[in-house]
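With one protein chain withheld, the remaining protein chains of the complex are depicted in position.
This part shows subunit A:
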């Protein structure tokens, strides 16, 4: 026993130590040499890609910006008065900023004053040598060559804590795209940062490249992108929408390319660059009345109103319940059961499909809708057939375009009415307002523009998109280059297109005629409500117009929404006509219309609900 004690202890200690080593080296070990605290990663940031419009006009470039950095440990006593004057800060600022940097880390660089202007930089540059521990770091900021399309372009911003948590590829202080194409095409625009691994010692000093740069990578520059946007058209659209709220969406039907995506009010994208970004953003963000950050073209859901009648007609034709020649007599409205839907046709007017569209006859489409639903043994089956057709037009769901925001809109299905009224307890007459785009139906302006593009194409569409080329190579994404067919046959579209052409020639939109351009259009109004002191209050109707042109070979499909603009041909239709002429001819001949639209202001209308006084609408 005495002989064995020490040997036994030795063996036990050995086992304990080997156990500890296996824990440390085999279990607790993270493995990657790049997690090592002794290795510093130095990043080399590539330039962010430029953004061009469809005609090759440069919209967004980069500009250098200069941050004053500080390494507190290296700072030697300095003439703070002079330094503060150079940087345009107060002595208190200086002390506060310095303390903040020192608390973060005495050894690591912190941003002392971010994003100097070129003038500030020029003044500071030569004197910088005098201030030990301070240096200037160059960064790249966006440089906007346009004052328009901020909602499309988006902006860039320092990554948030949330981004860092969600995406480990970013590091604090790096920039990330927000909204618009900057966000959606972040990966393409951003490129890939290069990284150098530097071996450091315990004082955080560099002592050379790690493994002679075995793991180092070169930066990959961001790619330039070309948008489908026509900057001239976009600019014109934004000008037309000054002092109005709403949106203009123009699409090239043959490709699905979005020619313009106007939301009003808008803002100058340069407001969100550099040192003033944060202040300006806050201002825009808190403007909850005009809501300039809200992209109405993509997010606003309205009942589509009369333009929806074209769809009712198309479904009626496809379901064989009407033919283009089917006639309906309008008695200044449409009675169903003991109720009545008013119409502005004179009593006794007889309309066929074309004239029904041209005159926007409620009776015609209410009757068509009723025929569609009642064709089936139950209303539920009828509504399902109707709903299925509408979905093939891209309604009731996200369109799938390449911008980060959107709304699905709403197309009610039979379940919805089953729940609301009980199974088999509802009929076509229960929801007959669906016929004329009211009731439960909601669409976004871009959905409506897409429907117009479908009619222009006579039956198919390309998913609307904003990206045209990457590094001068056309996009190949099947999602955007493969046509999608609706459930309505091609032959049924021609009468509807002709009906819209007639609306332009002799119907509700005749006031916007443009010499030499055949436009197919459809006016609309949408009732809308707001809350004033908690009470539901009706406001002046939204003015809506959808159109495509030329009718015989469509090159543009457009949807215009003007909030509280009253009837369709009052604001939306003239604006659409001007946009079409501008796009097709390159210049505008209807100067009268142009002048009227540019000068028109609805600010008074928008102020009404906030006036605190009773007000009248639709005047």
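What to note about this one:
The definition used in the following text is that a residue touches a chain if its C-beta (ideal position, glycine included) is under 8 Å from a C-beta of that chain, and two chains touch if they have at least 3 such contacts; residues count from 1.
Note that contacts and distances are computed from a predicted model.
Choosing from "Protein glxC", "Sulfate transport system permease protein CysT", "Carbon monoxide dehydrogenase" or "Rod shape-determining protein RodA", the protein name stored in UniProt for the chain missing from the display reads "Rod shape-determining protein RodA". Of the options A:2, A:76, A:165 or A:476, the residue whose C-beta touches the omitted chain is A:2.
Only one of the listed residues, A:95, A:207, A:220 or A:346, touches the absent chain: A:207. Check A:10, A:42 or A:420 against the missing chain and you find that the one touching it is A:10. By the touch definition given at the top, subunit A reaches the unshown chain through residues 2-3, 5-7, 9-11, 13-14, 16-18, 20-22, 24-26, 28-31, 33, 36-39, 199-202, 207-208, 210-211.
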